[in-house]
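All protein chains but one are shown at their positions in the complex.
Here is chain A:
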Amino acid sequence: MEVLERLFNAALIVAMLRTTAPILLVALGGSFTTKAGIFNIGLEGQMLLGAFFAVIGTIVSGSPWIGVLCGVAAALVLAYIFALLVVTFRANEVVVGLALNILASGMTISLMKAIFGTRGSIFGHGLVGLPIIRLPFAKDLGWFGQIISGYTPLVYVAFLAVPVLIIFYKRSRLGLYIRVVGEKPEAAEALGISIARIRYTASLICGVLAGLAGAHLSLGYTTMFTENMSSGRGFMAVAILIFSNGDPLKLLAGCLLFGFSDALSLRMQTTLGVSSYIILAVPYLVALAALFALSYRSRPRLIQETLATMGRALSVKPNGASGS
């Protein structure tokens, strides 16, 4: 019991919300492209580039806010290239996304080497992180106040974006058109809605959020840039997007699950002394299990039919002498 108490308390929830925020931001960005019918595997690269240029911008200007803007701008450029190739030139989404991911990874490493003469990570150089926001009324709320106060600003942005997106898809014209373009492009076309324009818009909004996610990683979550610091969060977001279909609420649930297992694994490492290698695999195992459980129920008709046919084939005698 004592062990459990040390594992599960308000601090764990705080840790969960902290680890959830970056993946939530990038996944919310991906929600736009998913809803618009684009399989955006380039989230990882946009996030990484955002993280890198947020650091550069901060070091150069001295202001983390300008750093955030730089990170967003960099991610936007990558998102624009993605849209140009995928929407205008109709290139394969997966190939383009992977290529841009590799580009982002290589570019950040070589720029790091060129500018700072080092590999590995950047810190110091006058790098300052985003300020922590303490809600003034949180003190009076006891443990709940503890949970909702004391994060860097982009954490709040991430969680507040969820209800905003719900309303966006439900009530705004752009949100509606993004859904229509993703679900039934020919319907959009028949009504004179430009598919290309909607997909560009969705890709660029996605770039903004992926950039914010990156900036949060290097200026909020930590105050440094490390090689490939997005460490698969973009891919995790893609996985969550597939089973949530881009719906903000389901997506939040998926991100929280990931954040929770991430936070729990960190806890277990310090509290229980389990090998860190096993611990590091926990969030991914949880995500895999969740993905499997969810997709098994809503597995596509094709798979269902295949299984049904196989079942039938096995239940029928092969020589055809059954029946009577």
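The rule is simple: a residue touches a chain if its C-beta (ideal position, glycine included) is under 8 Å from a C-beta of that chain, and two chains touch if they have at least 3 such contacts; residues count from 1.
Criterion: contacts and distances are computed from a predicted model.
Only one of "Chemotaxis protein CheW", "Sarcosine oxidase subunit alpha", "NADPH-dependent glutamate synthase" or "Simple sugar transport system ATP-binding protein" fits the UniProt record of the hidden chain, and that name is "Simple sugar transport system ATP-binding protein". Contact with the omitted chain, checked across A:L12, A:V162, A:L176 or A:V282, is made by A:L176.
Across the entire complex, the residue among A:A73, A:I193 or A:M224 in touch with the chain not shown is A:I193.
Listed by residue number, the positions of chain A touching the unshown chain are 167, 170-173, 176, 179-180, 183-184, 186-187, 190-193, 312-313, 315-317, 320-324.
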